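Apart from one protein chain that is not included, each protein chain of the complex appears where it belongs.
Here is subunit A:
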């Protein structure tokens, strides 16, 4: 019986590797240390089996790039990915920091002072990774092979960008449909609502290590090198609450209670005359109905509210 190796796609937030990003995260760990831990993880994952496939996307607030695609034994270069990964990531980080210098001159929209890090472009990275997984799975299916559960591991070092709410949630739902497990490790001072929901909906694991990036390798080795089948045999205590709050479609504010269009379930933070998404005109009631917003609230909102207008 032909067996396919495990497939792991890592989405790496480059903020983790830049001086600025880690400084903003408030953790006193040098970017070089974070990088070393990531490379060790990549090696360890390859070491586990010669059939393990690793792909790495690195991204920041405005870009996302495939930096490594090791397809089992067919990968170019050495069997262990660390060296080539190191070179490519280093180049990306240099490029990103080089890009900041014109920013200091006032041409780029990057906020001066370096205090605020732009959020990671999670939606773009997720969709590219899902496309890659889809393509690889189709290739495998064409050869009549059964692929085991593919995984996505998101390493995020910056806060969520609430403006990305809709595309990120759509990606998460696609992943859920494609049975792709999303794991997440967040190394930012606050929890990531997006990734909590992603892990919760796809059956993945979500961690925000209290010690910051210092113990990253231990965490990665303990939970994220093994495939999902093996992981199912091991315990995983996940008793944390999930932040299900949604962002409104009009101003991208994170809200707890909002107005929901009863036709298309769009969420708004304030009453409006017509739904901006589907164009439904709301009646004298003053707009869409007030209800619980968010991914988990969709069903409930739909059930309790009657038609608009």
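By definition in this document, a residue touches a chain if its C-beta (ideal position, glycine included) is under 8 Å from a C-beta of that chain, and two chains touch if they have at least 3 such contacts; residues count from 1.
Following the convention adopted for this analysis, contacts and distances are computed from a predicted model.
Comparing "39S ribosomal protein L13, mitochondrial", "N-terminal E2 ubiquitin-conjugating enzyme", "MOSC domain-containing protein" or "RNA polymerase II transcription factor B subunit 2" against the UniProt entry of the hidden chain yields the protein name "RNA polymerase II transcription factor B subunit 2".
Although one chain is not drawn, the whole complex shows that of A:179, A:230, A:257 or A:270 it is A:230 that touches it. Touch with the chain that is not drawn comes from one residue among A:44, A:63, A:149 or A:166, which is A:44.
Only one residue from A:96, A:155 or A:217 touches the chain missing from this view: A:217. For subunit A, the residues in touch with the chain missing from this view are 1-3, 5, 36, 40, 43-44, 46-51, 66, 69, 71-83, 135-136, 139, 143-144, 217-218, 221-222, 225-227, 229-235.
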